[in-house]
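With one protein chain withheld, the remaining protein chains of the complex are depicted in position.
Letters A and B mark the chains as written, and numbering starts fresh at 1 in each.
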Amino acid sequence: MPQALEGSQAIARAVALCRPQVVAAYPITPQTHIVEHIAKLVADGELHCEVVSVESEFSAASVVLGSACAGSRAYTATASQGLLLMSEVLYNISGLRVPLVLTCANRALSAPLSIWNDQQDSMAVRDAGWVQLYCADNQEAVDTTIQAFRIAERCELPVMVCVDGFALTHTLEPLELPSAETVAHFLPPYRFSRTLDPLAPLTMGTLVAPEYFTEARHLHHAALLAAEKEIVAAASDWGAASGREHAPLVRVEDVPKARIGILTLGSVFGTLLDARDQLPDPPVRLLHLRCFRPFPVEALRAACAGLSDLVVLERAIAPGADGIIGAEVRSALMDMDAPPRIHNFAAGLGGRDVPLAIYPRLIEAIGRPHARMSPIDIKPELLPENAPSPIKVPS
Amino acid sequence: MNTLHDLRASQPRFQGLESGHRACQGCGQALAARLTLEAAGPNVALANATGCLEVFTTTWPDSAWRVPWLHSVFANAAAVAAGMEAALKMQGKDIKVLALAGDGGTFDIGFQALSGMLERGHNVLFVCYDNEAYMNTGVQRSSSTPHAAATTTSPAGIARMGKRHLKKDILSIIAAHHIPYAATASVAYAADLRKKVRRALQVDGPSFLQIHSPCPLGWGHGSELSVEVARLAVQTGLFPLIELELGALVGAMPIREIHPVTDYLKLQGRFKHLFADDARAREELAHLQALADHNIEVYGLQGKAPDTLDSEGADSVRRGGLRSA
Partner (left out) sequence: MPVMTPGGFAYPGTSLAFKTGGWRTQRPVHRLRAAPCHVGCPAGENVRDYLARTADGDLQSAWEALVAANPLPAITGRVCDHPCESACNRGHYDAAVAIHNVERFLGDEAIRSGWAYPLPPVKTDAPAVAVVGAGPAGLSCAYHLRRLGLNATLIDRLPAAGGTLRTALPGYRLPRSVLEDEIARLLTTGIRFLPHTALGREVSLAELQRDHAAVFLGPGRPRPRPWDVDGRTPRDLHPALVLLQDWVALGTVPEIRSAVIVGGGNSAVDMARVLVRTGATVHLVTHEALPAAGIPHETAMKAALRDIRQAVEEGVILHVEHGVHRLILRGEKVVGVELVRMKKLARADGHYETVPFEGTETVLEVDQVIPAVGQEVDTLGLEALLPTGGLLPVDGFGNLPGHPALFAGGDARLDARGTVSGAVGDGYRAALAIHAQVTGTTQELQGEPAPIPVGDLTLNYFEPVPRTEEALLPPEKRTGAAEIATGLSAVEVAAEAKRCFSCGECMACDNCWTYCPDLAVLKTREPAADGSHYLFNYDYCKGCGLCAHECPVGYIAMEAESS
């Protein structure tokens, strides 16, 4: 039975259903509500879990790493600067092949300071060796969180579940929470294969010389590629268990005769769906790249078959380069028989609203010359070159 | 051949750290870690910060450890240990968690995580192997480097007499966390060191042990002198061996025969410049002596009568071994 829950609360309850023994986090907007809710569930005796309120995100990641290695299911959540403060440990966790789940309440990175949503943070750690799954709505956030634990534990890889800050975390939506039994069945108790155990003491985190390092890296790379199968299986099994199946890699919302596609990640996808309902012509195929790591090349190619143009709309930029996702999509599609033309735009940086009106502008932009990558919702009047009088720079 | 192998396997002590590690000759840290593990026993789990100890014990595929051991990064040993402890507590397992770090991983880069772990009251023993500089990267100064010591980033020269700043008083900072047990120890006093490890592990809550661990390479002394140098650090008053409970001083190893600091300094290359015929060198020597005198006064280190646990009595041996600890 659907209930109206704030995204953060829904995610917190989903986490609780997965029965983590240790949760460690440091407050950062817009992640705070998730951990606050978990703390309350613990305080109310609904979850038997150690909540470690650490002194930094760096320690939050370190604590959950320690907990996971000591044999507990562990969870953390962060955003933005916090994710970057964790970044050294994120690489380390994945390199150690430790199963963990992290919710990233996506937020812009400073400077200038912005506490609002974009996806620059998770994009900044895209090569940290984690599985990265993006959620289009809060129901998907709930379901993905539960699946994330299973993926992590089966693949011995950490999974980052990315939800747009405020847009999802602070939004009330009707959604369904699964029963504890359903989750318990889907996600049985787990023991990490390399648990720190005095009776079978292993050494983790060794120094690997050049003669062996490539193989270690290769195994990590191969494990991420192989994780795709588990991601698909988790979605399918969860669909069977819960009655809700989300596309595991790329969600395709097609319409007949669509030659134009728009690909995005996260909550903007919902906006685009609504906009398309209002503007059915021309027919546009909407794509949600749910799984960004591993990068689902084959699924993406299949999803783009028959398109002449593909707009890649992202909420981050790589200053001085092509779009982060755009470049990867280009690369993935370039050896298709008839690859679509790629039109790469950013929108919604630092919490700028992405309105329905973005949709016609994107379609319109296809027909006009445009930069390889630019924010489509830029306000030219705010740029210094368009200022009515020269800007006075204090000297 | 098997005889030695069998003998090794039947030594009457716990060998948590095995032979075949790649520490330099006479490494104080290797010795300190070995002694720590002997006292801690097998029912432990270790979080190790990046540093010499981590590197020389775990060159893949080899590991010198016989206990569960996890190295993550440089700064997070205390936090990783905290996570391990939280997990083990939730699982109802009575396994002692130790965090091991050098002075860099304790005084400097690991300091915040350490403070957090202490503040949250995790049942973790944090052991700092204090060799007073960044040895793993080539002897750069740390906040633990003693005043006037020369390192590669605080070299002595015409314009400078080594490090300009004081050695950070980490123990006072630790003490301010009011944890149940904090102490200093030295590789020169093995029995005292092991006793303190056991005490630290007996308390419920965070404990801290700072072990003075000479580095022959970084300090510029012969590999055979590591214990003698460490002993003189204690006997001069430059490295007081003290114990604190809830921030209060509860014990100090009395010095029976106080040595002048020059006895300690002259054995080490890092203080060589202080023995030049130079007024500034003389001033720095006087400064170091004053620091030792200050320690002796503040901690009441001057022994009143010979004692089996003072700086002369605590390392005494007897026929047939079987030290008191």
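Criterion: a contact is a pair of C-beta atoms (placed from the backbone, for glycine too) under 8 Å apart; a residue touches a chain by one contact, two chains touch by 3 or more.
The structure presented is a predicted model; accordingly, all values stated were derived computationally and were not measured.
Only one of the listed residues, B:Leu7, B:Ala159 or B:Ala248, touches the absent chain: B:Leu7. Considering A:Ile115, A:Leu202 or A:Met336, the position touching the chain not shown turns out to be A:Leu202 (whole complex).
On the side of chain B, touch with the chain left out of the figure occurs at residues 4, 7-8, 10-12, 15, 17-28, 30-31, 34-35, 57-67, 187, 190, 216, 222-228, 231, 306, 308, 312-313, 315-323. Contact between chain A and the absent chain runs through residues 95-98, 156, 193-194, 201-206, 208, 212, 215-216, 219, 223.
Convention: only the chains that are shown with their structure count from here on.
Each chain gets one centre point, the mean of its Cα atoms, and the points for chain A and chain B are 44 Å apart. Residues of chain B that touch chain A in their complex: 42-45, 47-48, 54-55, 58-61, 63, 65-73, 75-76, 78-91, 95, 112-113, 115-116, 119-120. Interface of chain A with chain B (complex): residues 21-22, 24, 48-50, 52-56, 58-72, 74, 88-89, 92-93, 96, 196-198, 201-209, 212.
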